[in-house]
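One structure coming up, written as structure tokens, with questions to follow.
In this view, the complex is presented without one of its protein chains, the others remaining in place.
We just call them A and B in the order they show up, numbering each chain from 1.
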Amino acid sequence: MDIFFQQVINGLVIGSVYALVALGYTMVYGILGIINFAHGEVVMIGAMVALSIILFLFQFDIPIFLSIALVFIGAIIFCSLLAFCIEKIAYKPLRNAPRLAPLITAIGVSILLQNIAMLIWGRQYYSFPQIFNNDTYQIFGIANITTIQIIIILISLVTMFLLFYFINKTQYGMAMRATSEDKNAAKLMGIEINNVISITFIVGASLAAVAGILIAANYGIAHYSMGFMLGLKAFTAAVLGGIGNIVGAVIGGLLLGLIESLGAGYIEKLTFGFMGSNYQDVIAFLVLVLVLVIKPNGLVGEKSSTKV
Amino acid sequence: MILKIFPSNKKLKFIHGLLLITVSLIFLPFIIEESFGRSWLRIFDYTLIYVLLALGLNIVVGFAGLLDLGYIAFFAVGAYSWAILASPQFDIHLSFLIILPISFLTAGFFGVLLGAPTLRLRGDYLAIVTLGFGEIIRIFLNNLDHPVNVTNGPVGINMIDPVMIGAFSFNNKIEIFGIQLTNLHFYYYLLVICVILVIIICQRLENSSIGRAWVAIREDEVAAEAMGINTRNVKLLAFAMGASFGGVSGAIFSSFQGFVSPESFILIESIMVLCMVVLGGMGHIYGVVLGAFILVILPEIIRSAAAPVQESIFGFVLIDPESLRMILFGLALILVMLYRPKGLWNK
Partner (left out) sequence: MKSKCRNNLLFFLFVASSFFLVSCGSDNSEFDSEGRKIVYIGHAGPLTGPIAHLGKDNENGVKLAIQEANDRNISLDGQTISFKVVSVDDEGKESKTTLVAQKLVDTNVSGVIGHLNSGTTIPASKIYHDEGIPQISPSATNVNYTNQGFPAAFRVMANDKQQGSALANFAINDISANKIAVIDDRTAYGKGLADIFEDTVKGLGGIISSREFTDVTKSDFTAILTKIKGLNVDLIFYAGMDVQGGPMLKQLDNLGLNVNFLTGDGCQTLQFIELAGKSSQGVYASSPGVPLDRMPGGISFNSKYEQTFNQSIQIYGPYAYDATNTLIDAMVKANSYLPENYLPFLKNIQFKGVTGDISFDEKGDINRGSISMYQVKNNKWEYLKTLGDN
């Protein structure tokens, strides 16, 4: 039972990571209808920029809280600027283009970002420095969790509530919902949709930066290729929950994390030794297919009527 | 009768054009080899394999508008079909005349299998599910060495038989009039014939009622259903046809390389083929052929030229060829989409 509980904790931690990144995916999709493939790379850039800032600050004697603040703020600003530029240069001109064009552009941006990062930071895998003491706590005396892992879970939940409140209860949030519903109508109603879209990207990028720092701190490693798989998993999570839906992104993320963790841990028992942890990814995708067959718009996605 | 002796200008032009193209295609491998070297002929052969893939995916994405991010799985199925049926793995050595149809049918079957659960899904949900299937196939290929060794796992299957016509193997080297013919040449001709066949089939499909049904589904699925089109069967047919061509391409790839491993069938390959289709001109047969050519040959050109060119300009290598290649690739994708969002060569 202890092992089961630990696996649940593991799953929640991974899931919260996916949730944070999925939120960025889902917001952009909600507004523009495009799959922002480059989002995973923005997470990576957040981590790498944070790494550089930390290494730079090591030369000075700064109190821990100040350096943590500087690292987060620095990474968030950098990623926000980056996302803002990407949107203006690569996505804005394609707002009325055929559906697949922005997808290909996004893939291009993703490849570009990854390789520029490789040029700047090199190909090696960096050890992400520990700025503060990452202690391990025991929950109910049976499962282990570290400080950073607790922070990850908390931040993803808090972010979900904040975003939910922002989008559903504030006026600017209403503008965002209007824009995602119908861009042209929103424009006619006087909403500055360019600003709305830019803000969406900036918020998404900030989340990505935070996620990048937390992931690098949790695993102790940062490298130029860490964004690709992560972006993919997060996208899967967003779709699982219902893409375009804030709550869906978090639910999808947590669920995917749990499936991966419990799947890897118990698949051998479930299949009587036929399949081992080498098939752990298969489980995640099979669950995805199952969910989508039953609920084609994701777990909490809106039902769109296309029946004739 | 008189019309036959004096054909119209248009017909003459067409025949002349056809003859010109045929002759150039026959002599092309030698021209490439002489001007650029043998490795470029190999690259050209790989390009033709990707052309087949792009043509297949074009049916799914271009004609029917179904966003498939896991297409490489069918390539893998075809490749492993050949690898299992013509190698030391089980010591079966079937002839290519038997294996090619088997790869065609097996891949088609998988196309239907993987397409069936996705019929109710729209756009981006479809994308992630097909992506998932692509990954599932790859994981199975990587792990089916235990309990029964079917695919030999991550090590892959080596010493795969080349295409054999009677006793003559494509891996033989023969000399005619002092020119050496190697497997690069033989596979070139085989691939060119396949590409031409597939193009003809695609054009026939495009102009048939099925092709029109696909366009209808692509443009507005609800309206298509309302007009009485059996969207389920039509979609499945798109998956099946696209997958079958991918399978054939995979089989030839397997025998050409003599070696397969699951690593050749990772997600980024599916994405690459998708880029070829969209970049070239989604839905336009010749466009996707162009797309495949550009996206395979361009990186190779950069790979071989990047270091020498930089050295002659700067005296040293500023950006290493590998990074430069991928950076320019990414830039190319972005720029082409910005300036020609419908693809480089669309109708």
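Here, contacts are C-beta pairs under 8 Å (C-beta built on N, C-alpha and C of every residue); 3 or more make two chains touch, one makes a residue touch a chain.
The structure displayed is predicted, hence computed values, not measured ones.
Student: Among B:58, B:81, B:103 or B:143, which one is in touch with the chain left out?
Tutor: B:143
Student: Which of these touches the unseen chain: A:132, A:161, A:219 or A:274?
Tutor: A:219
Student: Among B:155, B:174, B:196 or B:226, which residue is in touch with the absent chain?
Tutor: B:155
Student: I need the residue numbers on subunit B that touch the omitted chain, in ascending order.
Tutor: 35-40, 42-43, 46, 142-143, 153-156, 158-159, 171, 257-259, 261, 263-264, 266, 269, 297-298, 301-302, 304-305, 308-309, 312, 320-323
Student: Residue by residue, what part of subunit A touches the chain that was omitted?
Tutor: These residues touch the chain not displayed: 2-3, 6-7, 10-11, 13-14, 118, 123-125, 127, 130, 136, 144, 146, 219-221, 223, 225-226, 229, 260-266, 276-278, 280.
Here is the rule we use: only the chains that are shown with their structure count from here on.
Student: Between subunit A and subunit B, what's the gap in Å when you average each chain's C-alpha atoms?
Tutor: Between these chains, centre-to-centre, one finds 33 Å.
Student: In the complex, go through subunit B and note every residue touching subunit A.
Tutor: So the residues of subunit B in touch with subunit A come to 61, 67, 117, 120-125, 127-129, 131-133, 135-136, 139-140, 142-143, 147, 221-222, 225-226, 267, 271, 274-275, 278-279, 282, 319, 323, 326-327, 329-334, 336-338, 341-342.
Student: Along subunit A, where are the residues that touch subunit B in the complex?
Tutor: Against subunit B, the touching part of subunit A is residues 29, 35, 90, 93-94, 97-105, 107-116, 118-119, 232, 235-236, 239, 243, 274, 278-279, 281-282, 284-286, 288-289, 292-293, 296-298, 304, 306, 308.
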